[in-house]
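Have a look at this one before I ask anything.
Complex shown without one protein chain; remaining protein chains in place.
On to chain A.
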Amino acid sequence: MVNLTIDGIQVSVPQGSTILQAAKEVGINIPTLCYHPDQAVKANCRVCVCEVEGNNWVLPAACSQPVFDGMAVKTKTPKVIEARKTILELILSNHSQDCLNCIRNQNCELQELAEEYFIRDNPFELKTKGIAKDFSTPSLVRDPDKCVLCRRCIDTCSNVQDVKALGVENRGHESMVVPSMGKDLIDSPCVMCGQCVHACPVGAISENEQIDELLEAIADPDKVVVTQIAPAVRLAISEEIGMDIGSMSMEVFASGLKQVGFDYVLHTNFTADLTILEEGNELLARLKEGGALPMFTSCSPGWINYCETFYPDLLDNLSTCKSPQQMFGSLAKTYWAEKMNISPDKIYSVSIMPCTAKKFEASRPEMQDSGYRDVDVVLTTREVGRLFRMSGIDFEKLQGTNLDSWMGAYTGAAVIFGATGGVMEAALRTVYEVVTEEDLPNLNFTMVRGMEGIKEAEVDLKGTKVKVAVAHGLGNAKKLMDQVKAGNSPYHFIEVMACPGGCIGGGGQPITKSNAKRQERIDAIYVEDENCAIRKSHENPEVKTIYDEFLQEPLGHKSHDLLHTHYHAKNKKFL
């Protein structure tokens, strides 16, 4: 242990701790900007500088300076305050000052610091680069004039996701974070997962907002606005509007959406259950009749983009199932339209997703098997939060309402789709019972749960041992993919979610400042699963009905037409 003082307070911390860590122990808050709890130390913003007794010529950065025995740190001397404030003024003077128009207004680390350090009349003249925003992808918008060069986005894109779509070009004041080769984001390897949005302390990268498009549809009397809500959104929406995680019930959520003007509120959970039937049977078919193994899940569009970009020769291993969002889209304008006797051309299909890549997925040209665009618009959790705030709904007082019929029922298996390992666990619950024709003794496959990067399990299906793996975060997926490519993967089935934590940590979720927050959301998901009356997808009564009345059987002709798809290698010349 190392003994030191911070602002005169004695503290004892393990060898190798930084000033920042030691200060936290004694409740001293040191401001940071480039620092991120789940990333490597960068020490480039210099906002966390402190004074160390005996070292008058330089103020070390608290995030990178290791402590030593007898060290005396001062965190709030006039010299320290002057340095931090001047640095903030410098950063702000190169940062477009349209806080009022910014997507991160009141949710911005720089804005908070500017207030904490009472920046009033900045002595430095405002001087931004004046570079246009990059609207090239349907998912994300980059605003280089807001970038503070902290490089947190680069860290997450390179080290967590292993995509390396972002880097720094030029030097000095000309430095910029740019997509690879200085191209637009769409021409870079970007998979649109949106993890950079979570990493960004300011509004330099964000979701492509589509709220106005939605409002236009709501205002159109000829349109029937139908929405689906993804499993991970329900837990996070309460967080987005300032309530405790998961405290808003599905019924209140639905009621809120009706107030905003949605005509029908249904559930992606329904197609999550359906996915299990289709994907589970696809796996069984591949195991019995042959086909590319291991089979990979295909729910996560960021993951699909990654596979198409970096592993085009393994596309056959992807399940041909559309994601639950797209299954829902095609069924809304066929099955549901028929059931409700509404002309599909009048249906405006909205999906509420935890994910930025879903916006891209919905725009894929092949996603119109219903004869229309399957999903018309995708809103993230954050966008729905804005919609709610705009509408002034008091959720504490709002009475709940049931979800609408036919594609609104769901099971606990669908709920856990929101967490890493959830699709796998849901699939195992069904596959086991389909194959063995016996009740599963324990529904909880805890070995595939949690924030560990790669998880694995083995299930005995009446003598056939099925080995499965789960990866979340594309850097972890890469490890499994390289194994498959080398021909020594021991697995039959692999679940991949592009985002750390799975959909609960999706690019469209409330800004997540740490993995600890993702774990809290995961915990809430399993509580909800436990509370569901039905916890196995094949027992969902509406799923049974849709097979009886419409689809006939998993992997059948109609399923093939509406619920399955193909993947295409992305021709990215720079790779």
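Keep in mind that, in the parts below, contacts are C-beta pairs under 8 Å (C-beta built on N, C-alpha and C of every residue); 3 or more make two chains touch, one makes a residue touch a chain; residues count from 1.
In this text, contacts and distances are computed from a predicted model.
K.L.:
Have a look at "HoxF-like protein", "Peptide ABC transporter substrate-binding protein", "Allophanate hydrolase subunit 1" or "Menaquinone reductase, multiheme cytochrome c subunit" and point out the UniProt protein name belonging to the hidden chain.
P.N.:
Checked against "HoxF-like protein", "Peptide ABC transporter substrate-binding protein", "Allophanate hydrolase subunit 1" or "Menaquinone reductase, multiheme cytochrome c subunit": the hidden chain maps to "HoxF-like protein".
K.L.:
Taking the entire complex into account, which one of A:Pro66, A:Gly261, A:Gly400 or A:Gly450 touches the absent chain?
P.N.:
Selected residue, touching the omitted chain: A:Pro66.
K.L.:
Looking at the whole complex, which of A:Val26, A:Leu90 or A:Met447 touches the chain that is not displayed?
P.N.:
Going through A:Val26, A:Leu90 or A:Met447 one by one, A:Leu90 is the residue touching the chain not shown.
K.L.:
One chain isn't shown here. Among A:Gln15, A:Asn29, A:Asn105 or A:Ser175, which residue touches it?
P.N.:
A:Ser175
K.L.:
Using the touch definition up top, pick the residue from A:Cys99, A:Leu149 or A:Ile186 that touches the left-out chain.
P.N.:
Candidates A:Cys99, A:Leu149 or A:Ile186; residue touching the omitted chain: A:Leu149.
K.L.:
Counting contacts across the full complex, list the positions on chain A that touch the omitted chain.
P.N.:
So the residues of chain A touching the unseen chain are 41, 43-47, 49, 57-59, 61, 64, 66, 79, 82-83, 86-87, 90-91, 93-94, 123-125, 127, 148-149, 168, 170-175.
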